[in-house]
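One structure, as structure tokens, below. Some questions next.
One protein chain is absent from this view; the other protein chains keep their places.
As written, the chain order gives the labels A and B, with residue 1 at the start of each chain.
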Amino acid sequence: MEYTVKLDAFEGPLDLLLHLIQGLEIDIYDIPMAEISEQYTLYIRAMSVLELNTASEYLVMAATLMSIKSRMLLPKQEEYWEEDQSFEEDPREELVEKLIEYKKYKKAATELKQKEDERSLHYTKPPEDLSSYSEQVSAGSETNIDLHDLIGAFNKLMRRKKIKKPLSTRIARQEISIETRMSEILQTIRAHAAPRTFSELFPVAEKPHMVVSFMAVLELVKRQEIHIKQDHNFSEIMVESTEGVSLVGQR
Amino acid sequence: MDSDNQNAIIEGLLFTAGDSGLSEDQIAEALNMVVSEIADLMKSIAAQYEEDPSRGLEIAAYAGKYQFVTKKSLAAHIKLLADSPSPSSLTQAGLETLAIIAYKQPVTRVQIEEVRGVKTDGPVHTLIARGLIKEVGRNEGAGRAILYGTTAEFLDYLGLKDLSELPPLPEDIDDENEDSDLFFESLRNGLSANE
Partner (left out) sequence: MDSDNQNAIIEGLLFTAGDSGLSEDQIAEALNMVVSEIADLMKSIAAQYEEDPSRGLEIAAYAGKYQFVTKKSLAAHIKLLADSPSPSSLTQAGLETLAIIAYKQPVTRVQIEEVRGVKTDGPVHTLIARGLIKEVGRNEGAGRAILYGTTAEFLDYLGLKDLSELPPLPEDIDDENEDSDLFFESLRNGLSANE
């Protein structure tokens, strides 16, 4: 007989036993111990040439199988009568219970896997930054987080699928006029209900574009199209549109 | 507030919240409504999204919080453009361990190992690191072993509203595809033969 046993094929001795039981078309409630323990031993010998991380458990199970096998060979008549009419205990009973219990969770694991797969077909997006709407958080406010929240948040983040950056970011070298940037910036600001951060007005990380954007912002401030404010030193600079007036940048 | 307006507000709020989701309390507050009215309202809005083929979003209630997610049918299109930093799904060992914890919680590592028949330190660590399980207490008595339970991230990860949405634990091993009757028969035969 030839065995091709993959290292990751089994999750442990119970898993291997279930595999054998299924393969040999054996009734789990009436396991032929001699046959199963022979097959089992053959298997773990074949596996021994591979690297196993749970070898000790496989060996313990091999011993258990041997022991059940030998107990089944013992005459049982006397025990049976002595224990006043109670059913004689099948030496296999504990093993069968374990196999059934394990099989239950193995099946449940398959169902969780389905849920996992299904869930991964639904895409989400990160929450918007609401801090520009909210009151300033003071250093004194009480923070209540625990490690699990932190880990959960991190994993959620890692799980979240993001739109890839375009493979070829083709930024044609073209002259951008300050007027064009001014109207784009105004549009950006007016498209949002909340004030925008200063850094958002610099979407293209290229020097010429950034310089033009900066000059456009200065010009808009001068023309009183936008307000720029900063709560305190080093805090984010927020830009908002001057309500009502709209002279430049209308399309 | 007319219902158009209400729908618009909820759309805006759900979009803003992204995958952090919104609790019924939060929705009630933003709409200036009573919390007890929110569940029905969300149910009816969710139905509108679901039924409208021109909508790409639907409303999910993972871990008890409402959030927009894209419809399953769009996955292929979005996949063309999207990528996740760690797309790896759980290993078989991880799934088995997670299943045992999910259904038996709170549960100790030794109890998990009794079911699986193998050491389970590795999978337990992985599940903690992935935020799917956490320490929920200590066992009474000697040793005071750590008890594990599932997290909100677990519910979100599997797309469940709460633990009651877990698929029922298969109570016996009668797989439909495994000739259960045959097994049952032979069990009976085996038992009567023993008598």
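Everything that follows uses one rule, which is that contacts are C-beta pairs under 8 Å (C-beta built on N, C-alpha and C of every residue); 3 or more make two chains touch, one makes a residue touch a chain.
Computed from a prediction, not measured in an experiment: that's the story for all the values here.
Participant: Pick from B:35, B:81 or B:110: which residue touches the chain that isn't shown?
Facilitator: In the full complex, the listed residue that touches the missing chain is B:81.
Participant: Tell me, which residues in chain B touch the chain that this view leaves out?
Facilitator: Considering the whole complex, chain B reaches the absent chain at 3-5, 7-13, 15-20, 22, 25-26, 29-32, 53-57, 68, 70-71, 73-74, 77-78, 80-82, 85-86, 88, 91, 93-94, 119, 121-123, 125-126, 128-130.
Participant: For the chain that got dropped from the picture, name the residues of chain A it touches.
Facilitator: Looking at chain A, the ones touching the missing chain are residues 8, 41, 44-45, 48, 51-56, 58-59, 123-139, 141-147, 149-158, 160-163, 166, 184, 187-188, 191-194, 197, 199-200, 203-204, 235-236.
In this section, only the chains that are shown with their structure count from here on.
Participant: Quick check: how many Å separate the C-alpha centres of chain A and chain B?
Facilitator: Roughly 12 Å separates the two chain centres.
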